[in-house]
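Following this message is one structure expressed as structure tokens.
With one protein chain removed, the remaining protein chains of the complex are shown where they sit.
When the chains are written out, they are named A, B and C in that same order, and each has its own residue count from 1.
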Amino acid sequence: MSQRVLPQKTYYLVFAALLLLTLVTVEVAFFDMGILNFSIALAISTCKSLIVILYFMHLRYSSRLTWVVAGAGFFWLFILMALTMSDYLTRAWLSVPGW
Amino acid sequence: MRIGQGRSRLTEIHAVPAHQFDDLDQQREASSLGMWVFLVTEIMFFGGMFTGYTVYRHAYPEVFADASRRLSVVLGALNTSILICSSLTMALAVRSAQAGKRRALIGFLVLTMLLGSAFLGIKSVEYAHKFHEHLVPGATFTFPGPRAQHAELFFSFYFAMTGLHALHMVIGIAILGALVALSWRGRFCPEDYAAVENTGLYWHFVDIVWIFLFPLLYLISRT
Amino acid sequence: MRLDFPLFPEQASTVAGRVDALYFFLVAVSVVFSSLIFMLVGYFAVKYRRRSDAEWPRPILGDLRLELLWTIVPLGIALVMFVWGASLYFTISRPPAEALEISVVAKQWMWKFQHPGGQREINALHVPMGRPVKLTMTSEDVIHSFFVPVFRVKMDVLPGRYTSMWFEATKAGDYHSFCAEYCGTQHSGMLGRVIVLVPAQYERWLSAAAVGESPAAAGARLFQQLGCQNCHRADSGEKGPALDGLFGRPVRLQGGATVFADEAYLRESIFDPNAKIVAGYRQVMPTFRGQISEEGLFQIIAHIKSLTKEETAKAR
Partner (left out) sequence: MRTPASEPREHYLNVSYGVRSWLFTTDHKRIALLYLLAITFFFFVGGAFAVLIRLELMTPAGDLVQSETYNKLFTMHGLIMVFFFLIPSIPAVLGNFLVPMMIGARDLAFPRLNLASWYIFIVGGLFTMFAVVAGGVDTGWTFYTPYSSTYSNTHVVATALGVFITGFSSILTGLNFIVTIHKMRAPGLTWFRLPLFIWAHYATSLIMVLGTPVLAITIALVAIERVLRIGIFDPALGGDPILFQHLFWFYSHPAVYIMILPAMGVMSELVACFSRKRVFGYGFIAFSSLAIAVLGFLVWGHHMFVSGQSVYAAIVFSILSFLVAIPSAVKVFNWTATLYKGSISYQTPMLYAFGFIGLFTVGGLTGLFLASLGVDVHVTDTYFVVAHFHYIMVGGVVMGYLGGIHFWWPKISGRMYPEGWGRLAALVIFIGFNLTFFPQFLLGYLGMPRRYHFYPPEFQVLNVMSSAGASILGVGYLIPMVYLIWSLRYGAVADSNPWEAKGLEWQTPSPPPTQNFEQTPVVQDEAYAYWPGEVEVD
């Protein structure tokens, strides 16, 4: 737990950034950019959650152990998704001649 | 002055660690670590559904985009903003607890509860719309076009994911209510406010889940 | 109780010997390692048994060289096993091009087979010796798994999807086939026979079991009945792509992607026509899900395949 009291200004800045990013992500969705739409939406969500974790949840001021714990959560989620998708993304390969 | 004295007396009383801990620092670190580990389990809990969503969105991209357009982007964005506001008030509540400002703490906690309830209110309006439009998976589900089944999958995930998220909100609001009662009785002080801090972590986590749910469900394609 | 029981299954396919070879390699490695461990534990346990209660041996911290040795040696052996197993798996997963194609529909609790000549069988499968056989399989309900121990091959049979397996029998005989994926009450009753016949006997069996209509012919009839030819003709223009020469070729899709026209693609295009639109065409085809049985679908696909064969023959 962080004992450090952050200035109120930090919280308001984070808040403003979050609202702004929400606006951007909604706006972007109305333009057709193919696969980019998905990537941008995901990137914005990642940014938003990062600043929530770092400032609202005080991870930035927490011990290294807390960093490791938080990182492990996302890493294991990545394992679950990546290995599952490794099946779905390569299923059609075998029937392709030459593979 | 009287309140201040009361608080300092209370501080002395409850600034005693539980029997298994040597001191307050150890207790504080343990409870914070415990909360973070709990949040990791929550990531994996939602993670199973995010994985399922990813698999089917990859399999049926056009249908998912079509189905997604049936959700109200206005209500979704409004709810996102409300949840962000509630995260701000929650963060400020924790800050007030850190600083020992009891009245501000209670105020921010109540505000957080109100914002959380507003979110759930809007969510239930959305659910009602879906119900009227026969977009609730099950026997009554109807979706135009030949690929209704895959649209039903989208709505299955929509309801499962937002439903689980809403359940977390309900639990969060209940915990906030308990915190309000406890802080009313002066239970928290700058040396011991772990419950507030941990509830804050939980609330922000629920916010983060929504930060991902919103674009994945509402914003697949709006063109 | 039969006392002349076997301890090892017969080998009756081309891959059986290769699977057994890897199996014996694994057994050998296992025997070597487990005897090493058992002998060391036994030897130490006797040699260093406690002789007096006051005995406190000198500590040994460990030995980096030993640790490296028993990390790297097993790793090396494991990699050999991996490469060997993976290459075998590729062989088992990729049917030869000229295989005899038999369609399999599983349901609780029976196996239905149809041969290219139209012969149908239930819970028994007659195959020729010395010729690769490819099974294209699907299920009408839950997951099953087709397993022929003497061939050393097995593949799950899934509802809503095609899976395939192949074998080339090397020994005539009457063998068991099992359902290997638990599928409900009569799971153990989904026992079947695989009868391997020498080619001459097989020909005799084929003519004895003949029904007159091949799956391709039945498929052509279904094709007519369902009105497929209204759009899918060589001269149908914009309505639908022609199907002659489609099977086994790459297809360009809307959006630039390319798919390979195999059974799975045809199945999807019939049951979920809007999933993949061929470049230059519109979403007009309705779904035929619910209107065609799994067996009927196999027949239509056989018909579409036969169009390709005619095409190839004409080109020659």
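Convention: a residue touches a chain if its C-beta (ideal position, glycine included) is under 8 Å from a C-beta of that chain, and two chains touch if they have at least 3 such contacts.
Just so it is clear, the model here is predicted, and its values are computed rather than measured.
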{"item": "Visible chains that the absent chain touches, using the contact criterion stated earlier", "value": "A, B, C"}
{"item": "Residue touching the undisplayed chain, where the options are B:Lys123, B:His150, B:His168 or B:His204", "value": "B:His150"}
{"item": "Chain A residues touching the omitted chain (full complex)", "value": "65, 72-73, 76, 79-80, 83-84, 86-91, 93-94"}
{"item": "Chain C residues touching the omitted chain (full complex)", "value": "1-3, 5-9, 18-19, 22-23, 26, 29-30, 33-34, 37-38, 40-41, 44-45, 48-51, 55-63, 66-67, 70-71, 74-75, 78-79, 81-82, 84-93, 108, 141-143, 145, 147, 149-150, 152-156, 158-161, 163, 176, 178-189, 191"}
{"item": "Footprint left on chain B by the chain that the document does not show", "value": "18-22, 26, 29-30, 33-34, 37-38, 40-42, 44-49, 51-52, 55-56, 59-60, 137-139, 149-150, 152-153, 156-157, 160"}
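Here, only the chains that are shown with their structure count from here on.
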{"item": "Rounded Å distance between chain B and chain C, as computed from the means of their C-alpha atoms", "value": "47"}
{"item": "Centroid spacing, where centroids are CA-atom means, of chain A and chain C in whole angstrom", "value": "40"}
{"item": "Where chain A and chain B are represented by their mean Cα positions, the distance between them in whole Å", "value": "17"}
{"item": "Interface hub residues of chain C, defined as touching at least two other chains", "value": "none"}
{"item": "Overlap residues in chain A, where contacts from two or more other chains coincide", "value": "none"}
{"item": "Of chain A, residues touching chain B in the complex", "value": "1, 3, 5-6, 8, 11-12, 14-15, 18-19, 22, 25-26, 29-32, 37-38, 41-42, 44-45, 48-49, 52-53, 55-57, 62-63, 65-66, 69-70, 72-74, 76-77, 80-81, 84-85, 88-89"}
{"item": "Footprint of chain C on chain B - complex, ascending", "value": "60, 62, 145-147, 150"}
{"item": "Of all residues in chain C, those that touch chain B in their complex", "value": "272-275, 286-287"}
